[in-house]
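First, the structure itself, so that you have it in front of you.
A single protein chain has been omitted from the complex, and every remaining protein chain is retained in its original position.
This part shows chain A:
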Amino acid sequence: MSKVFGFSGVDNFCPGGSIYACGNPKEASLFLPLGPQVDVYFPPRKRSRISAPFVFNGEWLEQKQKTSIESLPDECLFEILRRLPAGQDRSACACVSKRWLMCLSNICKSEICCNKSAAPQSSLSVKEGDDEEFGGEGYLSRSLEGKKATDIRLAAIAVGTASRGGLGKLSIRGSNSDRVVTNLGLKAVGHGCPSLKSLSLWNIATIDDEGLIEIANGCQQLEKLDLCKCPAITDKGLIAVVRKCPNLTELSLESCPNIGNECLSAIGKSCSNLKSIAIKDCSSVGDQGIACLFSSTNLLLSKVKLQALTISDLSLAVIGHYGKAVTDLVLNSLPNVSERGFWVMGNGNGLQKLKSLTVGPCLGLTDVGLEAVGKGCPNLKAIHLRKSTLLSDNGLVSFVKATSSLESLQLEECHRISQLGFLGVLFNCGAILKAISLTSCFGFKDLNMVLPPSSPCESLRSLSIINCPGFGNATLSVLGKQCPQLQHVELSGLNGVRDAGLLSLLESNEGGLVKVNLSDCVNLTDKAVSSLVNLHGWTLEVLNLDGCKNVSDASMVAIAKNCPLLCDLDVSKCTITDTGIAALAEAKQFNLQILSLSGCSLVSDRSLPSLKKLGSTLLGLNIQHCNSISSSTVDMLVEQLWRCDILS
């Protein structure tokens, strides 16, 4: 066109030509923020001649504004960025702009080309961290929650950790905000974090199979996967992970309604390293899936947790028959499982290695079922039964008789159990039972019983009775005689326990108590505590009197005199005053590490010197709700006891 107009002068006086130097003029990202040049084809314009003294500088007259790199299409930006080796430069580029970050996050390891230039100093430049191993060993772990869980943050993490040791553990907790994690973010993680070992995704409704497939393709060293409340993920995504990540050892699925039997059968076929599986509240999982999972020959699960599923007796039968490697089994809230299921599980003779069994609210757990389980699991060491409302005393006793290796028994809210059953357990447990724990079993009634003489249970070391209102002095004294070797006693929230009962327990004890927890036993007084420390002070290490209102300074004096080994003392809400604290401080050889005085409103600023003296060995001090201690005292304490963690 310039020739038509008959200009004389240099061509670049009036630069013409298309702004859009690439093929697609419609691409929105290419629209430059320029004024008059909005046309696709920009014809050269007639410019008026300006006489000297102006110097004709081509740049000054240039019509185009300085174009930016933003006008380049994505593939060009990709090509430029992929030539940057992993290292500082990539992390810097990730912060330049959002477009650069997303572009960088799409580059995977195989696409980076390290430009080995022919320059003779190439060996020196490599040392500057240019050629750092991409993805590293996976030392770093990151956690995103709530508003911070966005795609951009994930992309930044993926790019940033690649050169600083690699991301090993990632956990994302979604939220209901506007900016959420989508498949794009997971794609960035898949490309940038090949050393990812543990991934945990909770409450993210916006990711689906595509995202999980990207992770499967990129993070093939994945060992742990945890999905909770991800409704858009189906079998397809999980099967991809299972097939491509041979090191998968732990899988946990919760509230994912679209994951079902197909995925479990794929796991059965392909995962040879899976050891632990936990499935909760996944409505599509049924007997067929569980059957495929357990009956496969190359999969040896050791930890199994099945909760809130619609599986039936068939699954339990399969587990009972095929669960040869199962060591820990948890069955919670299985409404369709009946007595027959447990009976078949016990009689399947497959659970030879089962060490720990936990059964939650299952109506199927009856006396017959439990006995069968007891017979069928010769190595069962620990059992925890929650809300087994149909279990009676007889059932419990026959179970204990049937097992030969039970070490720990825990019953929670089993309201048909009474002290007959409890004592039956003690009589029949053999010499192996070490720990018994009863929580909230309302079936207990304190009856005065005359019992036949029997050999005491020498092996029981730990006794824990929490919140069983019927438990009282009579039972306690029988307990004392029956279990002379107790070391750990926990009697919490028992109003029926009084000094006399505790005294009889203490007197019968031959071994020496080490940990005593008498919290919320409001009817205990100083007399009991004094006897406790007199008889067992030489072994006592932990003493908890939280909520025992009738305990006062006299106990503190006794404790100070008799307990050289005491390291953890909790006297919250007791009627302790400054005198008591002073008495504690006077103790010789006292090595107290944790002291809790929360709620002791009678302790005031005058205890400051005693606390300071105690503080020489203290590691933790709790003075919350001590209303008489002023904040200046607290500040002084914080300043002087710098080794101690003070809660106030």
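The rule is short, and it goes like this: contacts are C-beta pairs under 8 Å (C-beta built on N, C-alpha and C of every residue); 3 or more make two chains touch, one makes a residue touch a chain; residues count from 1.
Everything that follows uses one rule, which is that contacts and distances are computed from a predicted model.
Asker: Consult the UniProt record of the chain that does not appear here and report its protein name from "Auxin-responsive protein", "VPS33A core subunit of CORVET and HOPS complexes", "SKP1-like protein 11" or "Glycosylphosphatidylinositol anchor attachment 1 protein".
Answerer: UniProt protein name of the non-displayed chain: "SKP1-like protein 11".
Asker: Would you indicate which residue among A:160, A:537, A:599 or A:615 is in contact with the undisplayed chain?
Answerer: A:160
Asker: Can you list, in ascending order, the chain A residues touching the missing chain?
Answerer: Residues 1, 11-12, 15-18, 20-23, 33, 41, 59, 62, 64, 66-73, 75-76, 79-80, 83-84, 88-89, 91-93, 95-99, 115, 118, 152-153, 156, 160 of chain A touch the chain absent from view.
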